[in-house]
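The other protein chains are all here in position, but one chain of the complex has been omitted.
Our next item is chain A:
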Amino acid sequence: MATTTAPGTAAPAAGPPARKRKTVLGAPLWVGLLFLLPALVLLGALVVYPIGYTVWRSLFGANGSDFVWFDNYTEIFTGSDTQTALKNNAVWVVLAPTVTTALGLMFAVLTERIRWATAFKLVIFMPMAISMLAAGIIFRLVYEADPERGVANAVVVGVHDTFSESSAYPKAKPRPKGDLAAQKGGGFTTKATHDAGSPVALPLVGIKPDELSDAQDAKKPSSAGGEGLVGTVWLDFAKGGGGKPGEVDPGEKALKGVKVEAVKDGEVVASARTASDGTFTLDAEGPVQLRLPASNFTTPYNGVDWLGPSLITPAIIGSYVWMWSGFAMVLIAAGLASVPRELLEAARVDGASEWKVFTRITVPLLAPVLAVVLVTLMINVLKVFDLIWIIAPGSSMDDANVLALELYLSSFGGGSNQGVGSAIGVLLLLLVLPVMYLNVRRMRREARR
């Protein structure tokens, strides 16, 4: 934020222009300069010199002694890392301030009407009291993939599961080298064909035997006394190992309610569900292939991949909004307090709806405050670093990259190329300048008023 203070403090310090080498009070010029000196020295040492040196340093290579002209700039504009960073920065600058301001405006207008306004405002404002680092850690947990740990996914999964159920045996699978093989679109089909008369063994594994402790022991398939194609679906794994793969050993549990289909030339000719001892009887002659369709094994819904490559930036922006909408709300509420009541009353008397009053009167009157909030947030967002550094896991940090992070990474975080880092710093400065210019102009205008 050093850059923001520079023009701000410089403007009042400059004061009215000196006439004829005399100050307004009639003291000689050097006295005036003497008083300015401490401020100038501080500004020079803390703001002007670092900026100048950064520009100078950005023209040198990694070791700081070889002059490379604009190579560093070429590198940052051609490198894929910086391009993602630039793109993400654009997303940030557009999304974060607008959403935050909009939410802040909403809260400010709404809290005007409610009885517990102060308490509500306090709660909304609370996240501001937390450091970015802590907020990052909080949201790292919120976005955790495991629904048992991450709140966001717990909600998503909870909502999803109320509408659709998962299957009985989501994790079941055949042994890798058996007769059953995975097919496209889920489910398993036998490689061999089977005929009625010879019982079929369909062994599955991948379910903890303890989870099936209530189930019956599996029964060996036998074709005695029946017609049709018979077989058994069971868990081919006894606790503690042992038993022959592919054979029903004592103690191995039956899988009940599994749908089995007989398939001939791609057509389902018969289907059945296994009984509680794991056996099934299909009304088919053969030769047919047997299929355990995917509906038996649909995996439970695991929620949204918040921290994955595609959602990471919006997810982090969400945490930023959580932090800063309180700030926006407080500023806007202060602005709202100074909106003349009689204008609103007049509109209402004239029969304007509340929505009209809001869009046509409240918002235009608040425009200067909204502008201040937006600009402040924009400057703030351009240098966002901590949230991304903390929230993004290493595997998707590339996708969440922003300029400030890239600056850190390339100059200190292993890249150890401070030339490139300085170049990014200069680029960031250039990006902040237009916003700064708007800010300064606005402040001047206000001072004149």
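Everything that follows uses one rule, which is that a residue touches a chain if its C-beta (ideal position, glycine included) is under 8 Å from a C-beta of that chain, and two chains touch if they have at least 3 such contacts; residues count from 1.
We take it that contacts and distances are computed from a predicted model.
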Problem - Name of the absent chain as recorded in UniProt (options "Sugar ABC transporter substrate-binding protein", "Ferredoxin", "Beta-ketoacyl-[acyl-carrier-protein] synthase family protein" or "Putative subunit of succinyl-CoA:benzylsuccinate CoA-transferase") - result: "Sugar ABC transporter substrate-binding protein"
Completion exercise
Considering the complete complex, of A:F107, A:F237, A:F280 or A:W322, the missing chain is touched by A:F237
Handout entry: Residue numbers in chain A that touch the chain omitted from display
Key = 62-63, 133, 137, 144-146, 171, 173, 175-176, 205-211, 237, 239-242, 302, 305, 307-308, 390, 392-398, 401, 409, 413-417
